[in-house]
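A protein chain is absent from this complex, but the other protein chains hold their places.
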Amino acid sequence: MKFGVVIFPGSNCDYDTYYVLKDVFGQETSFLWHKEHDLKGVDCVILPGGFSYGDYLRSGAIAKFSPLMKEVIEFASKGGLVLGICNGFQILTELGLLPGAMLRNKNLKFLCQFVTLRLENDRTPFTHKGKKGNVLRIPIAHYEGNYFAPPEIIKELETNNQVVFRYSDAQGRVKEEANINGSLGSIAGLTNRKGNVMGMMPHPERASEALLGSQDGRLVFQSIIESKNI
Amino acid sequence: MKVRILVSYKDSVLDPQGQTVKNALHTLGYNFIEDVRQGKIFELDLKELSPEEVEKVIPEISDKVLANPIIEKFSWQIIDKSQTREGREKIST
Amino acid sequence: MKVRILVSYKDSVLDPQGQTVKNALHTLGYNFIEDVRQGKIFELDLKELSPEEVEKVIPEISDKVLANPIIEKFSWQIIDKSQTREGREKIST
Partner (left out) sequence: MIDKKILEEHNLTSEEYEKIVELIGREPNTTELGIFSLMWSEHCSYKSSKVHLKALPTTGKNVIQGPGENAGIIDIGEGLAVVFKIESHNHPSFIEPFQGAATGVGGILRDIFTMGARPIALLDSLRFGPLANSKNKAIMEGVVSGISSYGNAIGVPTVGGDVYFNGCYSLNPLVNVFCVGIVEKEKIFYARAEGEGNPVLYVGAKTGRDGIHGATMASAEFGEDLEEKRPNVQVGDPFMEKLLVEACLEVMAKKLIVGIQDMGAAGLTCSTSEMAAKSGTGIEIDLDLVPQREEGMTPHEIMLSESQERMLIVAKKEKVKEVQQIFAKWDLDAVHVGQVTKGGMIRVKANGQTVVDLPVEAIIDLCPVYERELKRPSYLESAHKSEPIPLTNDYNEALQKLLSSATLASKEWVYRQYDHMVQTNTCLLPGADASVLRIKDKKKALAITLDGNSLYSYLEPREGGKIAVAEACRNLACVGAKPVGVTNCLNFGNPEKPEIMWQFKEVVQGIAEACQAFDIPITGGNVSFYNETEGAPIYPTPVIGVVGILEDVSKAVSPGFKQEGDTIILIGENRDDLGASEYLKSVLNKEKGLPPQIDLEEEIRSQEFCLEAISLGIIRSAHDVSEGGLAFCVAECCFLNEQKFGCQLEPRDELRTDALLFGETQSRIVVSTQSQNVQELLDLAKKKKVKASIIGRTGGKNLVIRHLEKEVVDIPLEEVRQLWRGTLPEVFKIK
């Protein structure tokens, strides 16, 4: 599997993601500079976390105009795998590759902490190594992660089984107290209709090594790596 | 010329920032304030454009860049001094 | 009644947000835009107040709560329908 990690000028989880793919999983991984038009023949594009353009306007609002995004849209439309993590998720919604938008966290503060998530859909290329109902412990770190979409879109997401992760308590119960940032439907991650584009607010690259306190994020990368078999 | 673009959440979207401001004002005793909505404002300095150009370009910029149409609405005005005075604009120093 | 308060950085203060937006607009080819300043806007719904009360209370609120007078300035206007039309306000949908 060949991975490409996109670097925007303000990306700051680019190297973290690269390190996990390359050094922890031993995958062929390259950086993709946002100003270029070359996806270097990768099989999976990752839009990493960070503050792509400082995020002064809205997270991801300016990154969507980066030259490379043309190629990413085309790649996605042909079924290529695209994963957006945190700011990457925000960019995917701005690009229209995923529905909805992000509001500020309900407590109006940046939140950095481990959260628990319930895996809702184990039939995506990003999660097929897990089982529906699995509870994952993965950190979040964002200010604008409060997922919003109009009711009809939410309904569609549910009907099509596009919701992949929801914030839950440690037992996997989805409830308002566990919905840390106020997201509609407690949505923490979702795919597009076709299932080849996923966005998630939690950072799986921060939970892929025992030393960092959790390895639950490996599920996502392992699934992608083995996705050719599904 | 100067154009002012106002971007704010659609009425159907909750505005916790506005709520927080309202509560802060109530705590200070300004109870006659019934609601607060918070938004963003952009003041653009432009080369002189024709009215038609402005009509075209400002909504375009707003839709594409300044506002996210899923959650936000925008409105805009050309600012000229006389109107501003009418609007009872005051600059604190 | 409705009052709109605009809060933005004083002219001498760096406005990184406005700069970033300007750069983005230039990249997109909107080169006729010479400057962008970004600010905040608060729309207040109030109980009906006398003009004198408004004159007193709005600057007070702005100074105390909405703006930090050290780096920000504010301006305000009473919004009424007719003026808004005059101001060529447009709501996108």
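Per-chain numbering from 1; labels A, B and C assigned in written order.
Please note the rule applied: a contact is a pair of C-beta atoms (placed from the backbone, for glycine too) under 8 Å apart; a residue touches a chain by one contact, two chains touch by 3 or more.
Here the structure is a predicted model, which is why all the values come from computation and not from measurement.
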{"item": "Per the touch definition above, residue among A:D16, A:D43, A:E94 or A:D216 touching the missing chain", "value": "A:D16"}
{"item": "Chain not shown, touching residues in chain C", "value": "9-10, 12-16, 19-20, 23, 68-71"}
{"item": "For chain A, residues in touch with the removed chain", "value": "9-13, 15-16, 19-20, 23, 35, 49-51, 53-56, 107-113, 139, 141, 143, 203, 205-206, 209, 211-213"}
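The rule is simple: only the chains that are shown with their structure count from here on.
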{"item": "Distance between chain centroids, defined by C-alpha means - chain A, chain C (Å)", "value": "35"}
{"item": "Chain B and chain C: spacing of chain centres that average the CA atoms, whole Å", "value": "6"}
{"item": "Averaged-CA centre spacing for the pair chain B and chain A, given as whole angstrom", "value": "32"}
{"item": "Where chain C touches two or more other chains at once, by residue number", "value": "21, 24, 28, 38"}
{"item": "Junction residues of chain A, two or more chains touched", "value": "57, 62, 65"}
{"item": "Chain B partner contacts - residues on chain C that touch it in the complex", "value": "6, 8, 18, 21, 24-25, 28, 30, 32-47, 49, 57, 59, 61-67, 69, 73-78, 83, 86-93"}
{"item": "Touching residues (chain side chain A, partner chain C) in the complex", "value": "53-54, 56-57, 62, 65"}
{"item": "In the complex, chain C residues that touch chain A", "value": "16-17, 20-21, 24, 27-28, 38"}
